[in-house]
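For this depiction, one protein chain was excluded, whereas all remaining protein chains were kept in their positions.
So, subunit A:
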């Protein structure tokens, strides 16, 4: 499946990537060559093989349910562009 320019524009938007006009052809080509590799791999017969969720042959260790973090709000907010009343401020979003 080859990507069209419009697909790339959509993917860039979803990923919030600001691609400049001049980058579009190159990016489309690069993505298509990656998908070409995927196509090649699709040809391999994987029936009966469990999908790999993680390359490590290990299972997740779980942690005990305990509060171990303390409040470091001052430190964390010292690098935020805007804060007020303990809240992080961002440009207005309304859904």
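Here, contacts are C-beta pairs under 8 Å (C-beta built on N, C-alpha and C of every residue); 3 or more make two chains touch, one makes a residue touch a chain; residues count from 1.
The rule we apply is simple: contacts and distances are computed from a predicted model.
Q: Report the protein name recorded by UniProt for the chain absent from the figure; options are "ABC transporter ATP-binding protein", "Aspartyl/glutamyl-tRNA(Asn/Gln) amidotransferase subunit B", "Oligopeptide transport system permease protein" or "Sarcosine oxidase subunit delta".
A: Of "ABC transporter ATP-binding protein", "Aspartyl/glutamyl-tRNA(Asn/Gln) amidotransferase subunit B", "Oligopeptide transport system permease protein" or "Sarcosine oxidase subunit delta", the absent chain's UniProt record names it "Aspartyl/glutamyl-tRNA(Asn/Gln) amidotransferase subunit B".
Q: If the hidden chain were put back, which residues of subunit A would touch it?
A: Within subunit A, the residues touching the omitted chain are 10, 14-16, 53-54, 56, 58-69, 71-73, 76-77, 82, 84-95.
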